[in-house]
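As you look at this complex, bear in mind that one protein chain is not there, while each of the others sits in place.
And then chain A:
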Amino acid sequence: MSGSSLEVRAGVCVRTPGAAMPVSLLWAVDVYGRVYSLSTAGQQWEHCRDALMEFKRVTAAQQCCWGIACDNNIYLNVHASDLSIRYQEETYENQRWNPVDGFSDRLLPSDRWQWSDITGLQHQPLDSFRLPSGSWEWEGDWFIDENFEGEPTEKGQGWTYSIDFPATYTKDKKWNSCVRRRRWLRYRRYKATDTWAKIPSQQSTLPDPFSDISCGGWELSEEPRGRLSLWAVSLQGKVWFREGIHHHNPEGSLWEEVSLPGEVVQISCGPGDLVWAVLWEGQLIVREGIGRDCPKGSSWVVVDSPSPDVGAIHVAVGMNVVWALTKDNKVWFRRGVNSHNPCGSGWINMVGEMLMISVGLNDQVWGIGCEDRAVYFRQGVTSSELSGKTWRVINVPRDGERSHSSASASSLQSAGCYFCGEVRGQSVASDVESDTEKGSTDGATGLVASDYPESLDAPADQTSDGPKPLIPKVTSDSFISELVSDRDSAKTAPSVLPEEDDVPGDGEVTAPSSGAALPQSQSGGPHDPQWSNVDLEEAQILQVQTGLVPESSDTCSLSSVATYTLAMEDQYGADEHPLWAWVSGGGCSVDTHSQLHWFNCSMNSSSLVQSVQSMSLSVSPAQTAAWRKQILEQLSERSKREMDNFRHYEQAIEQSVWVKKGCMQWWRDWKPHKWIDVQFALEQFTGPEGNKDGILFIYYNFCEEKKYLHAFINEITILVPVLNEAKHTFAVYTPERTKQRWPIRLAAATEQEMHDWLALLSVSCCDSRKIQGPPSKQAVWSITCKGDIFVSEPSPALEAMPYPTPCDQMFWRQVGGHLRVVECNSVGVVWGIGYDHTAWVYSGGYGGGFFQGLASSTDNIYTHTDVKSVYIYENQRWNPVTGYTSRGLPTDRYMWSDASGLHERTKTNTKPPSPQWTWVSDWAIDYGVSGGTDREGWQYAADFPASYHGYKTMKDFVRRRRWARKCKLTTTGPWQEIPPISLSDVTILPCATQSSSGVDVVPLWAISNKGDVLCRLGVTALTPAGTSWLHVGTDQPFKSISIGAASQVWAIAKDGSAFYRGSVSPQSPAGDSWYHIPSPAKQKLKQVSVGRTSVYAVDENGNLWYRQGVAPSYPQGSSWEHISNNVRKVSVGPLDQVWIIADKVQGSHGLSCGTVCHRLAVQPLTPKGQSWDYGIGGGWDHVTVRGNSMEPPRFRLPVLSQSVLQVKDVAVNGNAT
């Protein structure tokens, strides 16, 4: 039993690490109260078996799902994540000095508590801390925080000293230090993930149970992280708001009643600021005043029902949409709804008849059909067409319908002892614990039911218990209420039996309160003739219809089937499809690019498998198909047969030069620089050795004279697309042009034309260099500031001494995708991080993006998305009459501008970075600006331009605030997403030698975008995505991490201090503890990179530091040595080679920022090298050489001179230090 439930849980948990696609869930409840989820990547409804009782409703967010169970309690299912929910409790121990005892806990009467919070006002002894609910557990005991502001305290005791309370504290004890305090920490962890945990009810304030819930509001604010709004409706029509739900408090803290203009039957809360509810009388009410500071809103506005005669019965809201149903099941769409006008302007009648509707992420819509109770998906909903196009039925089997082996097992089991299942006992136990009242009413009902005359069509609510008569207010729910809320109907089933005298016993058995206490043998032994009769009959029906009796809801399905068998057989016959009661898309992320496999699966499992395979014709499954293999084999046989013996025959068509021409614009080389029209031609030919080559010609007019510029294809080192809103341009570099920092810049007429040319030129360049297929494991990866990804094949001489390949000769080719960080190692494990912090793993393909057709592999190319924000600033000046206004001085900057203030940027004229990006949100005030903001997002300063602060003073005459708007790129590339944890940095152990087996575990560490340190388990060359995260505890957030070849892990905290992780080894992949490493004087470090032995770090002022004195016995080293300035990023490789992104590199035509540079003369004995060699730039943001473990060819020097050389090296080294 426990084994199988574990297995199920693994199946239900969507966050299967290494899953290829970003996966999210659609939740639904069927009419029997069983909870199912359907993954966006999945093809079947997964039964949520750990729902120990029947549910009426669910409402989902991406991280969790809330539900109302049949006991009318609210349950929360937080999806498990490798990054656990961990809350840090803290309290302060305060002491005062006196001449007798020294420092002691004897404080003055006027002093604070001996144990207090940080302010000193709250008394907080260690034992006053309690776990908030049974879903939490302590992670360990209290401990002292030994560090203070990133520095270790004296003797690690954690004391900080001050003259008096309250004051500023320092870690140094001074002569006038009269008081001291230290911080105690303890972590508690939320343990009830991936299971339905009951939210403790507040009996005193909640007289009646809940009938509807809706969660949303996560777009309102990012602070606190993971904040949610949860609205609930009680059976008496009251509305409640759950306070205090956020990441660290998933259950929320308490219910607050919201005053109402009437009785509410149903409510819907969108991801943003929309909340609508339906009144009992059929009108709708809209919550106003919802905002970042007031998620609960302030008042209601009434909106009339869409139809004057028929009242509304259901409403569903999204970010910018409202859908409603009237009592005649008609579907309505509300026009003109947005943040500023939450009421919208008018109703439009839509096609279809629905029982309920749910609006999910991206305003996507699901509904339950009135006729067939199937789940429908609204197809074609886009930001420009919010009402979508058509309803499409989601036609996938439920998990039980395919697993026949388990089905037969469980139905056998249930046939034997139908009412005695342990599951049932558990489910009862769980709700009995607090609900004695309910237990007793149910017990009473049981007796009533047993007396009830036998009839199949008895309305369920006649048999129902106390609160029941209120339920049918919501018709869409009534069906399930009838069935689920009760075992009453279960009691009607046995009533068909001839033996009347057995019925009371049955009533007792099914009554929840007694069911738990009943011994199994008594309730359902096989010797009990009546029961076995019913059971077999039911089991047969069930087998025909679903092939499975789900064990957790046996009683329920028995009752339902007993009641509804006839109707269902009539309507649907043997090929039954599930009847749904409720659906929630709040956690389901679907957009126009999503490829869903929800619509084509038939119930027949064999045809399902077939269609699954063929759905993905152009991706991997096809690659391995037998038919494909056969075609490849036959083609190669054909070539042998028809061509091998006839190679000497003449070719029918002679190869010739092929010229492709076009018109472009060229940024001319001479001043004044400007775009001029040119003819552009690529001549391709086959060279003497059969190699392909070509020449690029640019024909232009100079003083009415025709001239041309040319570049040999085999000299081109990189083609860089430079898309902006004005022009579709790209840059062509050769080594010479790289030295000059002046590429050939060309502009095509359209984006498509530019992409065609780039793809063609790229293929030519690769052909001429005989580069094809995916990048090698040794490849050097880099990323531009536009997020474009480039890769270069290192020559063996790249790290050679004394004559390495100049780095401006490296050939870079583009790879599809959009990333901010890429890291690799020499066994071919490559990870990337997007601007939206999504983690990606390289799939082994090449091409993607605009490299379609020949320049791209067919397999291993996946949809790739990224989201980033565009910022504009609203600027205001104060004047004595009107205060702050948007009327500035004539000399002022634009009132709407970019960060510099030099360019006007209004909300309407600001466009996404390039046509490939589309807006995915509206403009919103950005409160996360460095320096802080006031409540309205303003930052104040004395004048433009100046440094801003987040509060107003007398001297401030100007203020500004930042607006952000998110835009999204959807492209393709050889990357697969690794959900769900967002990352800010990642590092992979650089292996010195290529491992041959491909199964060796590769250590990989990362920093989450919240600053958690993570260690990835299960990463190998064959499974580069790994399996799961191991959370490595820290007392402060981190921002950079690097692991060296000998498992040396170095990390930088957000406060700029460095740490070394001790005892990391294959046996202990996460190590044991952090050692603080002092930063270089007065510098805050920002990034670190560790190679074979070398440790380099970059600080926030652009200085590059080398760690001196690192030795195997003393891995922390002794001091930082300054190497260079103007460094933005460093990458140290497995050969200890050092590459950086440098700023301010001089070229013949000007300075360039963001240039890839290579440290020269780095040798085992001179790890710091001597000088820089400049490569491609500017505009580069990131480079990693951690895959290049190719030892340079060694010069065979005579033994004597070699030793001389070594001596010389030592001498140089000695001088330097």
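List of remarks:
One rule holds in what follows: a contact is a pair of C-beta atoms (placed from the backbone, for glycine too) under 8 Å apart; a residue touches a chain by one contact, two chains touch by 3 or more; residues count from 1.
Criterion: contacts and distances are computed from a predicted model.
Only one of "Autophagy protein 5", "Glycerol-3-phosphate acyltransferase 9", "Mitochondrial inner membrane protease ATP23" or "Snurportin-1" fits the UniProt record of the hidden chain, and that name is "Autophagy protein 5". Only one residue from A:Ser857, A:Thr1034 or A:Gln1108 touches the chain missing from this view: A:Ser857. In the complete complex, the residue from A:Ser345, A:Ser384 or A:Asn645 that touches the missing chain is A:Asn645. Within the set A:Leu108, A:Ile631, A:Ala942 or A:Leu1151, the residue that contacts the chain not displayed is A:Ile631. When you scan A:Trp658, A:Tyr708 or A:Tyr951 for touch with the missing chain, the hit is A:Trp658.
Touch with the hidden chain on the side of chain A covers residues 593, 595, 599-602, 607, 610-611, 613-615, 617-618, 622-623, 626-628, 630-632, 634-639, 641-643, 645-646, 649-653, 655-656, 658, 660, 684, 756, 759-760, 763, 852-854, 857-859.
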